[in-house]
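Here the complex is missing one protein chain, while the rest keep their positions.
Right after this comes chain A.
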Amino acid sequence: MSLRKQTPSDFLKQIIGRPVVVKLNSGVDYRGVLACLDGYMNIAIEQTEEYVNGQLKNKYGDAFLRGNNDLMGKSTTRKTLTLYSDGFFSFKMFL
């Protein structure tokens, strides 16, 4: 992954297709491949697995996680997006 300066939207296009973990503030984890992401942080993940403590459910195909649509700035569900990148580093986006 390049470390050159880029706009946030360039970054969002670049991370599509990568394996991710999306952790909701409710404590549930969703692991899968990032299919797409939009400016409201709605997330579509493929081959999703849902983890609550241990493994709860398997969702195959697409899962859509609702983003922050509250225009007053309050996050409906705080999410942490963790990206595993080629073993060099991992970083988290706080959504």
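FYI, contacts are C-beta pairs under 8 Å (C-beta built on N, C-alpha and C of every residue); 3 or more make two chains touch, one makes a residue touch a chain; residues count from 1.
Keep this in mind: contacts and distances are computed from a predicted model.
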Chain not displayed: protein name in its UniProt record ("Glutathione reductase", "Aspartate aminotransferase", "Arp2/3 complex 34 kDa subunit" or "U6 snRNA-associated Sm-like protein LSm3"): "U6 snRNA-associated Sm-like protein LSm3"
Absent-chain interface as seen on chain A, which is shown: 13, 16, 24, 26, 30, 35-40, 42-44, 48, 57-67, 69-70, 76-77
